[in-house]
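The complex appears here minus one protein chain, its other protein chains still in place.
Then we have chain A:
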Amino acid sequence: MNLLRLSWKNLTFKPLNALLSVLLFALSIGLISLLLSLREQADEQFDNNLAGIDLVVGAKGSPLELTLNSMYHVGYATGNIKLGQVKAFFNPKHPIVEDVVPLSVGDSYRGYRIVGTIPKILDWYGAELAEGGLWQHDFEVVVGEEVARVNGLTLGSKFKSNHGIIDEGDENNIEHDDDFTVVGILAPSGTVMDQLVLTTNQTYWHSHETHNGDDADHENHDHAGHDHTHDHAPTPLTEEDPEQEITSLLVRYRNASSFQALNFPRNLNENTELLAANPAYEISEVRRQFDSGQRILGILVLAITVVSALSIFIALFTSLRERRYELALMRTMGAGRKKLFFLIVMEGLMVAVIGYVLGILLSHAIMALLAANVQDDFRYTVSATRFLTEEVWLFAAALFIGFLAAVIPAVQAARTDIADTLTHS
């Protein structure tokens, strides 16, 4: 019968009071851990997907929408732009633009977006092939790790795309006729690449052409070319018909801090039919929204934490009033003041430790649920099994709160005056 066990017995002597304290504590720890984890993982995904992109150029509309659609593949595109409008960006001698990646979006495969682009995008995002090769020709695709895993795609798999962004299981989808062939599968990169189906920009033109008149000819010609040019690189976009459309252009500057670069987006927005969005700025706007939401949640969590600390305090305090005789008794039996202090503090710490463990389990269980639901809607991968160093600090904080809630009752217990207490019995 050591003091720890005595603390435990005292705590569980009133199991409902103990349960309330523990649950409140678990709730507060759980919410803090959840907020920290979601924030950490959101920040990471925002950062991973910035990919050194200085500017996104697309059709007029909302710059935030353009950024989200082109960089995070969430929401809808602002429209299309003609190749002719952006030809200058492809010029290697452009004074401001160092490099560009063109994007064509709008179709999907079982909820995963198909992006027409050039293989350079993999370098930008730091993604690598796990197996197979790059997409060279139209209707060849390289799929992200998650896309392959979830849909059981392997090299050589064929599938048809859906027109528009459609979730799996939607009955009213329109399927395109042409088969895509998987030629490569990406290694997991922790970026949005994991969730994309990559192919050529030109593929979009083919799958959206109407099957009549000149276009049919054009298509036949291309398909013929396709068959004969297996070993050649596909036609660069700059040599395509300037009337053809893409969705947007990801741009890297030569020198992002130069005066020209700083004025570049405004020049484009004022003087052309294009929309230029600065992703860093747009994302910081999103984060600001995020932050104010978090602040409100933070206040809520703080309130719950205070209430849970109070609940420990009150539970100890009332039980102490009922137990003052037994504390005096322990003094007469040889227990010093330090022992009584320790006895009460341990009760607070036990609530904190149990509450902490339950709270962490709670937050990671919620994340596991979120992971299943959030991923499809927001391209936001939540990992339930990742633990943060902050959660170690949270443990220290939990112990501190447990101690704080117990310290006043404990001091009072240590001060128990034996003679007075036992005389007034």
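Here, a residue touches a chain if its C-beta (ideal position, glycine included) is under 8 Å from a C-beta of that chain, and two chains touch if they have at least 3 such contacts; residues count from 1.
Here is the rule we use: contacts and distances are computed from a predicted model.
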When one chain of this assembly is omitted, its UniProt record names it as which of these: "Stage 0 sporulation protein KD", "XdhC/CoxF family protein", "Fumarate hydratase" or "ABC transporter ATP-binding protein"? "ABC transporter ATP-binding protein"
Which residue of A:R110, A:H137 or A:R331 touches the chain not shown here: A:R331
Pick out which of A:L129, A:L310 or A:I418 touches the chain that's been left out of the picture. A:I418
The missing chain sits against chain A at residues 1-2, 6, 9-10, 12-13, 322-323, 325-326, 328-339, 418-419, 422-423, 425
